[in-house]
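All remarks here apply to the structure that follows.
For this view, one protein chain was removed and the others were kept in their places.
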Amino acid sequence: MEVQAKGHRFWVIPDGYIPPDSRGELVSHESICVLNCGETPAKLGITVYYEDREPLEGIEAIVEGRRTRHIRTSSLESGGERIPAGVPYALTVESDVPVIIQYSRLDTTQPELALMSVMAYPIEN
Amino acid sequence: MEVQAKGHRFWVIPDGYIPPDSRGELVSHESICVLNCGETPAKLGITVYYEDREPLEGIEAIVEGRRTRHIRTSSLESGGERIPAGVPYALTVESDVPVIIQYSRLDTTQPELALMSVMAYPIEN
Amino acid sequence: MEVQAKGHRFWVIPDGYIPPDSRGELVSHESICVLNCGETPAKLGITVYYEDREPLEGIEAIVEGRRTRHIRTSSLESGGERIPAGVPYALTVESDVPVIIQYSRLDTTQPELALMSVMAYPIEN
Partner (left out) sequence: MEVQAKGHRFWVIPDGYIPPDSRGELVSHESICVLNCGETPAKLGITVYYEDREPLEGIEAIVEGRRTRHIRTSSLESGGERIPAGVPYALTVESDVPVIIQYSRLDTTQPELALMSVMAYPIEN
């Protein structure tokens, strides 16, 4: 299908960080926001790179066809291991069908709210 | 015209979210900011993708030639249906002539102001 | 020179807005941040697109070779006309040599500070 061809299969987010603290009504968090415009469900394989140890591989997630999913990075998990808060890391996401990915962070460490967002960086493949 | 050829016809914003709350003098909102450098008006067709139900299709908007329009997502509407606040979603925008699109969000849920902005992701077509 | 070839000659920023108010020690402003990696000075021609009137054309600026310039949009001027605050607009920047452009906004309308930044959108030419 033509619409299934929209997007790329490999995306990168170099600046990952789960803020350890929150104040006020909103909880500090990050999300990877995935859009699957096609009919076929997208199977994602996520790798977490750290500064000082081996990557955490084998994290899986599904995004159904014609759906978006805004996935909190704190929910990602592989073999019982999760991404620790307060640690700089980076993410790669591989999908078996083309998708489009944006990364956003909401930080309430100091009493008010800060936001940042980038499109994930697509690698041609 | 050469200038009409500037931009792409299909753009994607995976991280859509209309903050349900506002404080202070500024109202929480998102905008899709469209620039049409050419002479011909651009007819936009917008689709809203959700996490848990079928997409909302058939939203239309016009951007006149040699004009910009900063369109609040809360104003988008198709068959009486609008994008609900407080719900994660994603947007695609198709245009019949090339345009350039940027997405920005202003959030005043906690008393102060937070901003984020990304270029929409262009799909070659 | 090889380094002069770095960048593009036509860049677009769809979401321009000079916040009309400021609080605290920092003044609300936007900047277009231009890097000229080459030896030859870059002559920029800037056009401002509005929602409801003809574009403001013929704004000029120079970025010397091997220099950056972070240009406040409120300083841009053509024939005595400037970009009004509090009005949505869009910008295109043409350069006679390749440059790289990023756009950032600092908003202190509500007492605290908000920041947003995007790479300008490059058009191949």
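A, B and C label the chains in the order they appear, each numbered from 1.
The rule is short, and it goes like this: contacts are C-beta pairs under 8 Å (C-beta built on N, C-alpha and C of every residue); 3 or more make two chains touch, one makes a residue touch a chain.
Computed from a predicted structure; not experimentally measured.
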Task: Contact footprint on chain A, counting only the chain that is left out - done: 10, 12-17, 49-52, 54-55, 88-90, 92, 105, 107, 109-112, 114-119, 121, 123
Task: Touch residues of chain C, complete complex, unshown partner - done: 6-7, 24-26, 31, 33-35, 37, 66-70, 100-102, 104, 106, 108, 111-119, 122
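By our rule, only the chains that are shown with their structure count from here on.
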Open item on the list: Can you report the angle of the rotation that maps chain A onto chain B, using C-alpha atoms only, to the nearest 5 degrees?
Closed with: 90
Open item on the list: Shared numbers divided by all numbers used: is that above or below half for chain B and chain C, i.e. same or different?
Closed with: different
Open item on the list: Centroid of chain A to centroid of chain C, CA atoms only: how many Å?
Closed with: 31
TODO: Just give me the whole-number Å value for how far the CA centre of chain B lies from that of chain C.
DONE: 22
TODO: Could you tell me which residues belong to chain A and also touch two or more other chains?
DONE: 112, 114
